[in-house]
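Yeah, one chain of the complex is gone here, protein chain that is, but the others are all in their spots.
For clarity, chains are labelled A and B in written order, and residue numbers in each chain start from 1.
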Amino acid sequence: MKPVLVIGGGMSGVTTTVEIAEVGKDVILIEKNPYLGGNVVKFNNYFPKLCPPTCGLEINFRRIKQNSRIKYYTSTEIQEISGEKGNFKVKLKTAPQYVKNNCTACGKCLDVCPEERPDKFNYGFTKTKAIYLPHEMAFPYKFNIDDEYCKKESCNKCVEVCEYDAINLSAKEEIIDIEVSSVVVATGWKNYDASKIDNLNYSTSKNIITNVEFERFITSNGVGENKLLRPSDNSEPKKLAFVQCAGSRDENHLPYCSAVCCSASLKHALTIQELYPKSEIKIFYIDMRVTGRNEDFLIKVQDNKNIGLVKGKVGKITETESNNLILEAEDILSGKKMNYKAEMVVLATGIVPSDISINLNKDQNNFITDLQTDGIYPVACSRKPMDVSSSVKDATAAALKAIQIK
Amino acid sequence: MDKKVGVYICSGCEIGKSIDIEKLNQVASSEQNISICKNHSSLCSVEGVDLINNDIASENLNRVIIAACSPRAKTEVFDFPEDVILERANLREQVAWCYEPENEDTQMAAEDYLRMAVTKVNNIDVPKPFIAESISSEILVVGGGITGITSAIEGAKAGYTVHIVEKEERLGGWLNKLHKQIPYTVPYNTLIDPEIEEKIKELEQFENIKIHISTTINKIDGQPGQFEVFLNNGKEEKITVGSIVTSTGWKPYDASKLSHLGYGIPNVLTNVEFEDLVKNNPDKELPKNILFIQCAGSRDKDHLPYCSSFCCGTSLKQAKYIRDLSPESNVFVVYKDIRTLGLYEEFYKEVQKDDQIFFTKGEIEEITENDNDIKVNVKDTLLGENISLSVDMIVLATGMVPNGTEDLNLNYRLGKGLPELKYNFSDSHFICFPYETRRTGIYAAGSLRAPMDIASSKEDATGAMLKAIQTIEATKRGEAVHPRSGDKSYPELYLDRCTDCKRCTEECPFGAYDENEKGTPIQNPNRCRRCGICVGSCPERVISFADYSINSVSAMIKSVEIPDEFEEKPRILVFVCENDAYPAFDMAGQKGLKYSPYIRVIPVRCIGSVNKVWISDALSQGFDGILQIGCKPGDDYQCHFIHGSELTETRGENLQETLETMMLEPERIRTEFVEITDYHKIPDIINDYVEEIELIGPNPFKDM
Partner (left out) sequence: MIEVSPDIKFKKQLKRISNSSLNECMQCGTCSVVCSLAPDERPFPRKEMIWAGWGMKDKLIGNPDIWLCHQCGDCSTYCPRGVKPADVLSAVREISYQHYAKPKFLGKILNDPKWFPVAILIPVIIISAILIMAGTFQIPEGPVNYSKFFPHAWLNSSFSFLWFLTIGLGILGLRNFRNDMKKQDPDLKPTGSFIKNLFSIRKEIILHSNFSTCTAQKTRKIAHFLVFYGFILLLFVTTFAIYAAVTHNYPLEFKNPFKIIGNIAAIMLFVGLGIMIANRIFNKKDFGNSTYNDWLFLVSLFLLTVSGVIVEAARFINWGLAYHLYFFHLVCVWFVIIYLPYTKFGHLLFRVVAMVYAASINRKLK
């Protein structure tokens, strides 16, 4: 029987993959990044447990490593698909693998590489060498070379220093043809481009960052390394504000609710309080959308005297000379406009479905609809906004759909 | 079978520069009497792996020790035949990268890790899987609501035989009572007719679905692959299934407790009663002014503290059909927050479009019954002041209470149903693993697990069915399911020495053990998740795995060379949970963080699997202190085996008392909890403890 193809190696794709393989079917997983784990691997923690995503990923990676039924290709995207359920012909494209799989991640090359690149893993707030380990828990655990910044053979320093002959600077793109029985599309999401929300001044004020960027600011292996440092002057902000629905529930931007941002901001606020118990935080929201038992999580925030929840959307943010920020909102329950001065502002930007190069049926917001050719199943955030737990649930369901195709 | 060991020491990745490989060779060959001991500059290279494979073939090796990088690295490269035991001595991340190179202490650590590895492989065996003689591939679905029906259909489509059991005489559950359903696909603008008839018809078409209506369950015996289910539909009928999906659903919150919201006044109904009213009297004229009170009993510390998730959508739906049925009606909705997450926002907007549906946030202050109407005072509104509404009918958006799983009547030592989390939901505690279950092979789905709506329940039903199928397939292979997926070992009990103390049966988080009348454990290997908590629980040390035993770890402890007290080199044994703490140690090394070389790390399956005897062995061996590092316990526990860390905490307290009776300082045992990302804390945890032990002084049992 032909294997199942899973497109996207984020939390959902990885889940579908291991769940199928553990039933006893073959799976091919492809991921466009050089590492698995998608968005969540960049996160500091999950709501409402405030536990690190790498904890669950570690287990899932172990499940992948130990299971011979799983084949995975990183830096790989789907190029073409044809055929029908039970018999899809798929063309995959793998970006040049300048660092081969026999890399031991010893790190010698780092000492000699003269080029720097913005670290995409930290949204460009830090730099790495042109040859780099995507992050310390990267799976697969090997180095990678950034095409854009590496000077290749004209430099060749890494090749000279590598004791394992693991670098091939003339590597070429590869095309892989596979045949699969069904396809699970787990291409996931990216966050909304906050620079489009002109009244919130994201592009012009350094100390306004997005919620996904903020994950890298509070995580121990991120921008500030155990300290929360604001971008303008690396000082530790003591007054922060969260702007909910930054782009979501907005006909000018994303007309839908992104489902996770309320909980995410509550999580961020509590995490800041753990790091800096005296900090003062305000969260500006329209409706506090935290469902089910996560209500407890909301109550935990409400009980924290240093975190204020303000019903009212932020309409304007202005920067002061000292790079502080003044947020304006109507505190709707008191019917008064308020100005809140914060040292750092986090925009709770929403979920936008990631692009995929093959032709699938999408809704007006680019979410992949359930109406596809038989044998192709969109999953999790590629089909609608949802949180991690729901995504994993959906990914497990997709695993069953995929193995129903013989 | 003879134990034939090969030791392979890698000098790559700074190991060779940090450690004297020649001396390591001597430890292996002269001290440990290993005949095959080879070095290579990069064992993970093709040549390196070939070297080992050739030896396996030519020398009939059945035990291979790779002294190189962490077992977490290059796992796929070091892939040898199944009957070869592979042990990885972590000389890279946990020696060369975190200790001073060419240093006496570094060398001692490396040598000890090699000794421990050799000792371990000599004391363990390849696990033989437990494969029961007959394993059923049929699946039981308990509860015939939309979740159960979906689950059964999806399982049947995958080719499995499914039994669906419903205690009522009709399948369909709550959906039978619906007038309309909320749309769950784009464009989210029209209510859909109840889909239950169609679903039941679809279900009935599958030959491999056996429907048991008006049926309850008298008892479920056995284990995954072999559950014996005693059905009762007037007479008892026994079926055997491999796994179970339970979807017994929910009941509405008891509205009689909501008199403060007017329940009891005529024309004050719950959302369920209102749905019923409209469904059964479609031509009945609805009154002019109708008020919906959201969170009636939900998000309320005196009632249901949680959000019931479905009520916002349901009220929007009901408001919409009221307006379709009765163009004169005014509908008011008083809410706390409108929670139409994700694409349901489109449905909210659609309902908002109606001119005669009025929304405000607010709190109900007072409800009074008048002759002709009901007067409702609302405070904290969006209208700038308190308002008073005169309405003819009130619909209370009451919440969801899970039905529980007691009806499964599991014949388990630990109870008839699934363990419940807060507020009685049989949910997983894990965000990454929503189908984590504490009763292997039995998966909860739908609003039993968490408050959820129809669309979400259907997704959940499908996911739970996959897990049920997976359990059957894993059981056929004799393998564990998540989180130790693929593990073929299982606990072996030497019951001759068992004192029937019942600790294993009580402490097993998965209810793998039942008991006979005497209290002797009865093993159900297929329920087991291989965490080893029973290994840790047994005071008589009768429980072991083939590849993880009381003896093997004891022997490893004893293999460590303890310098005498005059050398002033304390030794601290560190039991480290392999799931989170061990990777944290690896990452600390990777980051070049330095910590004391006086520790010796032994990874364990779960910190709860640490047996007391290992501690006493360590102390009598001369270790000066013992550190146990596990995952976080507590309400937000991160222990993958539920209460391993918690058990360690309580056992730790008892152990400290024992130490005092032995005239040892209680500080010689310490328990710490870390997250996988806490690698930066590792040096402090280690160094602080080493310092403390140095202050206390050497273990008096040293050299005894």
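Quick note on the criterion: contacts are C-beta pairs under 8 Å (C-beta built on N, C-alpha and C of every residue); 3 or more make two chains touch, one makes a residue touch a chain.
Here the structure is a predicted model, which is why all the values come from computation and not from measurement.
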Which displayed chains the unshown chain touches: A, B
Candidate in contact with the missing chain, chosen from B:G234, B:G384 or B:G592: B:G384
Candidate in contact with the missing chain, chosen from A:V314, A:L347 or A:L400: A:V314
Residue in contact with the excluded chain [from B:T360, B:N424 or B:N687]: B:T360
Full-complex contact with the absent chain, from A:N252, A:S322 or A:S357: A:N252
Where the unshown chain meets chain A, residue by residue: 199, 245, 249-253, 286-287, 312-316, 328-330, 332, 335-338
For chain B, the residues touching the chain missing from this view: 330, 338, 349, 352-361, 377, 382-390
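Here is the rule we use: only the chains that are shown with their structure count from here on.
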Residues on chain A engaged by chain B in the complex (per definition of touch): 11, 15, 18-19, 22-24, 44, 46, 48-60, 62-63, 65-68, 102, 104-106, 136-137, 141, 163-164, 219-221, 225-226, 249, 255-259, 287-296, 299, 311, 332-333, 335, 363-365, 367, 369-370, 384-386, 388-390, 392-397, 399-401, 403-404
Chain A-facing residues of chain B, complex: 12-14, 41-42, 44-46, 69, 72-76, 79, 154-155, 157-159, 185-186, 299, 305-309, 337-346, 349, 361, 380, 382, 384, 421-423, 425, 427, 429-435, 450-452, 456, 459-467, 469-470, 473-474, 477, 481-483, 485-486, 579-580, 583, 587, 590-591, 631-632, 636, 638, 640, 675-680
